[in-house]
Every structure is written in C-alpha cells, then in structure tokens.
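For chain A:
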Amino acid sequence: MKISPPLTLAALLALAFTLAIGLAPQAAGWSQRDKAGNVFGLMFGDGRKLFANQFFTMADVYFHSGYYPSVFDKNSDEEKEIISHSHGKKESEEDEKNEDFLGKPKDWIDAFGRNFKITKHTHLEHGNEREILPWLRLAADLDPQKIETYTVGAFFLREHLNRPDQAEAFLREGLRNNPDSCEILFELGRLYHESLHDLNRARNVWELGVRKYLALPPASQKESKLIFEEIVVNLGHLEDEAGNYAQAINWLHAAQKVSPAPDALQVQIDAIQKKISAKQP
Partner candidate 1 sequence: MNKIFALAGVVIKELYRRKDFYVLFVLTAVLTFAASAVNFFQDEKIIRYVKDICLLLIWISSLVIAIVTTARQIPAEREARTIFPLLAKPVSRAQVIAGKFLGCWLAAGIALVVFYFFFAVIASSREHTWPVVMYFQAAWMQWCLLAVVIALVLLGSIYFAAPSSTSTISFIVVAGIMLVGGHLNTIALSQPEPMQSVLAGVYYFIPHLEWYYLSDFVVYNMGCVSWVKILAATLYAAAWTGIFLTLAWLGFRRKNLTT
Partner candidate 2 sequence: MTTILQTEKLRVEYRSRDFRQTTKVALVGLDLEVRAGEVFGFLGPNGAGKTTTMNVLLGFVPPTSGTGRLFGIDVRQPIARQRIGYLPEQTYYYKFLTAEELLRFYAKIFGLAYAEMDKRITNLLKLVELEHAAKRPIKSYSKGMQQRVGLAQALINNPDLLVLDEPTSGLDPLGRMKVREIIQRLKNEGKTVFFSSHELGEVETICDRVAIIHQGELKAVGSVAEISAGHENLEKAFLKIVGFQPSPLLP
C-alpha cells in the first residue's frame, strides 16, 4: 500500500484535533481532581506529597542545624519530625535524653568521620528560626492538605519571629485548603489569643473549631479528640480571663469528658468556682 506523506500528516492532525476536542473538558477536570491546581501539582502529580514530606523534614533538619538522624541511624523513626509533634516547642527532657542517635563510635572510620559532620544538638534561636520557613512554604505549596505545615509555620512566625500578620495569613491559607481542620482553627485561636490578645476573635475561631469537631463522624472524632480537648480547655481559660466564669466552667466540664487527666481539670474548675464565691457578696 502506498502511503502519501501529506495525507498521513493531514490524518494525524485531524486525529489530534478530534482527541483535543474530546479530551479538553475532561482534562480540565483532571487538574481539579484535588485542590492543588498549582504548578507543582502539574509537575509532580501525586508524587508531590513525597516531596512535601521531604521538605517538611528539611525544615526540621534546619531547625536542628543539620544534626539529624539518617535512615540508617538508630531510633530514627522516633526522632523524626520532632518539631511537628511539639508544634515547634523545644523537645521534652526525655527527648533530649534520647537525642544522641549516633551512639558511641563503632570504629575508627566512624569516629574520624564525626569530625566532618554536625554532632551537636542545637536548635535555631535569636530569629534564625526564619531559616526553616522556605521549606515549610514549599511543603505547603506541594501538599496543601498537610495541616502540620501550617500549624508549625504559624507557630514559629508568631512565637519566635514576632510576625503574627504572616502567621495569620499562612493559617488562613491553610484553612482555605482545609476548611474542616480543627488543628488550624486551634492554632488560629492561639494566635488571636496569645499574640494579638483579641479574645473575641479567638473565641469565635475556637467555637467554630468545636462545631467542626462535633460535625465530624464518630471515627474522625476519636482521632481528633486531643485537639478538641485543647480547644475546649483553651476556651475555658479564655472565658476565665474574660470573667465569664460560668462559661469557663462549662468548657472545662466538656474537656473533662475527653481528657485523659480529668482530675487536673477539676482543680482548675475548683479554682474558678472559688473566684465565683469570692465575687459573691
């Protein structure tokens, strides 16, 4: 069979055109199949989540100035993502005790090699915490559904870098991408309460958090129990601070139902009740 090149070209062009017409509407749907319709999403597809996790880890590596366990080091799983668990707070004393993941040198090669790697456990301070921000920004861009990125980033921005405006913008962005996230609402409430001292906005945000929690299916509620407890306890403290003692007690009672340490909360309730008694003539 003789094939004419111009005819073949014309046929291929017609095929490409037809396919483009047919697939274009669906393709538009593909790009919106998740909420990450950005350039990273297009470039990496679902693989971007892996990159996001890696960048989030990089933030932790930077926070420890390179002192970080590799996949080959002992207890690496326990040590990883310390900043995420503590929301950027310094590790507990127990963590500090376990920090020596390198252990004793195994041989002279290991011992000598340690002269050329960072073996001192330090944390960024004096404003140098800003150095972790690029990695958090990238992690958020790559995986907008990774909630820890927003909470950790906002924590450092408001607590260590005195940038509540940027922290609020970052949390708001997180909230747009994750409208049902109790964690982000909790962090946003802390920002209004602790940094901006705006009790009304903090109350509104936390109360929204409570409503979001209660709207969750039971299985999800179980998972988010801890953050719910933190929200209601903070609401209790906020109302206590605002002088709404009865409301404060209500919140603390609600917290007692989910708290692993209800007795400690009872002590707080008793203290508020004493304040009420003292106020009454």
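How were these candidates chosen? In short, all candidates are chains of the complex that A comes from, given by their letters.
Here is the rule we go by: a residue touches a chain if its C-beta (ideal position, glycine included) is under 8 Å from a C-beta of that chain, and two chains touch if they have at least 3 such contacts; residues count from 1.
Remember, predicted model here, so these are calculated numbers, not experimental data.
Enquirer: Using the definition of touch given at the top, pick which of 1 or 2 touches chain A in this complex.
Expert: 1
Enquirer: List the residues on chain A that touch candidate 1 in their complex, please.
Expert: Counting only chain A, the residues touching candidate 1 are 62, 65-66, 70, 72-73, 106-107, 109-110, 112-113, 115-118, 120, 127, 130-131, 133-135, 137, 157, 161, 163, 166, 170.
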